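For this view, one protein chain was removed and the others were kept in their places.
And now, subunit A:
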C-alpha cells in the first residue's frame, strides 16, 4: 500500500516494506541500549527512550528477521526488568525456541520463563519444542528444555512430557540427571498422580558419585516423602545408605572440589539431614539408626564459619524432631544455648527460633538457658528481641515468675512501641497463671498500666476489672494505688478506665482511709469527684472512658455522704451531652434520682465476685456435646467422677472442653493410643494453650448455660431474628451411604457468628447407631457444638440427625473445618476423618 510513493523519496523510511528499497538500520545491540538508557536523567526521558526502542523492535519483529530476533528479545527482557511492558515479545520467544541455533534457544527459553506463564495459551505452543529439545543431541539444549519445563510447565505440559523426564532421570549424564531430578519435583507438584511413575528411577539415585545429582536426588526423595505417607514408609529403608553418605562426607578429609571453608559439601550435608529428619519422625527404628551419626556431626563440626553452623543447626532440628534419646536432645539444646552466645546475630536469631519450637517439648532443658535468653531482650536487633520476648514468656513458670517478671517489666519500659501491646498481654497472662500473691499481682498490673497503659489491649480492661473484683481483701489497696496513678496523668485510657471503675466501686474505702498494705492517703469526696470530672472533660478521654467515669460518679452517690448534690448536678449536665452514650447514661441516672430513688442504692450496690467464663480468648476451642441432655450413649455417669483413662485426660487437655465421654465407649479398647492419635490429627494444626481451660472441673459444666429450647438440637427454627438469607447449603460429607449436609444462618447484626445446622442421613439398608459428630476449626475461630437430636441415623433416608454448630469468626477468615465421624454400622465400628473446604463465601465473608 505504501508502495510506490515512498520508494523515490526518503530512503530510510522505505524499510517498512519487505525487501523494497533500503532496509532499516540494524537494531542496536543490548549494550548500546543499556548505555543509552543510563544517560537518561529523568524518568520521563527514560520512558521516551524505551518507547522509541520498543517501536523499533516491533517493526523489526514484523520484518521476521531471524538474525536480529535474539538481540531484540534480549533488549526486551532488559526493559521488562525495568518495569516496562514486553508482552508483544512472547511469540518471538517461541520462534527463538524453535530455531536450530543454541544462541537463539538460550535467549528464547529465558524469555519464555520471564514473560510467559501457564495462564496464557501461548505457552502450550512450547510443548512440542520442549519435547524435541529434551531429545536433542546437545546436552545443553536438553538442559535448557528441562530447566524451562521445571520452572513453568503447566499440568498439561507436565503430563505430556513426564515420560521424557523420567527417561532423563535414568541417564548417566550427571548434568542432565540432576536437572531431570528437579524437573521431576516440579512435575510431581503439578500432577501429584504421576509420582508413582518416578519411583523406579529413584532406585539408583543415591548410588551416584556426582554431588550435584546426589543433592537434587535428595530433594526429589524429600518431596516424594512429604507428599505421600506410603512413599515415606517405602523410603525408610534408605536411611542406612543416607547415613553412610553423610559419614563419608564428614570423614572424607579434604576434598578440594567440594570444599567450602574446610567442610565437605555442606549443602549436601544439610539436605541429607533434612531428609533424615522426615524419615526418622515418629519412627523408632529409623531414629535409632541415625542416632550415632547425628551425635557425630553435632560434636565434630567446625563452628567457626557459617557453613559449619548451618550444618549444626540442621542437625539440632533433626535431633529435636525425631525420636532421639534424651542425651542427644540435651546435647542439641546445649548447642542452641551456645549459639545464643555467638557473636553472629544470624546464629542468635536461628537459635532463638529453634528454641521457641522446642520449648514445649523439652521445657526443662531450655530453662537452663533462661538467663542467656533474657539477656537477648536487651539486644539491639528488633527480630532478636521479638523472639527473645516470645521465648521468655514460654519459659515463665511458678518458680521463676518473680525474677522473670522483673526483667519483662524492664523490657516493657524500654522496648519499641510495636512490642508493647504483645508484651503487656503476655505479662497479664503470665501474672494470672503464676502470681505468687494477690498483692504482687495487683502491683504488676499497676506497673503495666502505668508504664504502657496506652498500649494495653482493649480486652485486658474487663479481665483486669474481674481480677480486682475477685481479690476482695485488696480492694482498698488497689483503689488507692489507682487513684494515685491517675492523679498525675489521666491520658492512658485503659488505666483510666480501670481506675474509674474501681473508684466508682470502692470510693468509700478510698475516702475512709482504710488501707492495710500501705500508708493510707487522705482524700476527700470532693477530690475524688474532681478527678473523675476532669476525666469527663478532658479531650484525651475517649467516649468509652467517659462512660466509665460517668458511671463511676453515679455509683459514688450511694457510697459518698456529703456530695450527693454535686453528683446530681454533674449527672444532669450530661443529660444534654452530644455524645449519645453519655447522654443516655446521664438521662437514665437522672431518672434514677428523680423517680426511682428508692431503688438507687440497690441498683448501685457493690458488684459480686464474678465467675470466670473463658480464660484464653481466641486460642481456645470450646466444644460441648450437650452435657445436660442424657443421650443413650452415656453408659458412664456424667463426667464428674475421676477421669477413667489417661486417654480421656489427653483428649480433655487437647480440646479444653468437658464432655468427650461418648467417644470413649465406642473407641476400640485394644488400641487406645490410636484413638487419641487420630484426634490429634483432627486437631493437627490447631494451637491449644488450654492448660487453665482444662482446669474447670467437669462438675461446673453449666457455665455454658443455654436456655432449654436450644438443647433439643432441633434448630429448624432460626436462631436469629434478622437472618442473612440465601446462603447456599453444601454437602459436607458423602461416603459409604452417609451424607452430611450443612445449612447456614447468619445474623446481620452479628456477622462474625455463623450458625451451621448439620443434617446426617443414611441411604444404606441398615441403621447407623452410636453416631457421634465432632468438629475442629483453625485457631482463629471459636466453635460451639450443641447436642444432637439423637445418635441413630435411620436407614433408607427415613430420618436425619440434626445438630447445631456455632462458629465465631471475628477475623472473617475463610471457613475450614475438620470433622470426625464415628458410628456403628452392620455390626462394625466405623470411623472417618474429613476436611470440609467447600464452604460458600457467603457463610464467612
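Things to note:
Criterion: a residue touches a chain if its C-beta (ideal position, glycine included) is under 8 Å from a C-beta of that chain, and two chains touch if they have at least 3 such contacts; residues count from 1.
To be clear about the criterion, contacts and distances are computed from a predicted model.
Per the UniProt record, the absent chain's protein name among "Dynein light chain", "Large ribosomal subunit protein uL16m", "AP complex subunit sigma" or "Serine/threonine-protein phosphatase 2A 55 kDa regulatory subunit B" is "AP complex subunit sigma". The missing chain, though absent from the display, is touched by one residue of A:183, A:502 or A:740; that residue is A:183. Checked against the full complex, the candidates A:211, A:329, A:420 or A:559 give a single residue touching the omitted chain, namely A:211. Listed residues A:45, A:117, A:459 or A:489: the one in touch with the omitted chain is A:117.
Checked against the full complex, the one of A:219, A:460 or A:776 touching the unshown chain is A:219.
Contact residues of subunit A toward the unshown chain are 29-31, 34, 38, 67, 70-71, 74, 77-78, 80-83, 85, 101-103, 106-107, 110, 114, 117-119, 138, 140, 147, 150-152, 175, 178-179, 182-183, 185-186, 211-212, 215-216, 219, 257-258, 260, 265-268, 270, 274, 306-307, 309-310, 313-314, 345-350, 380-384.
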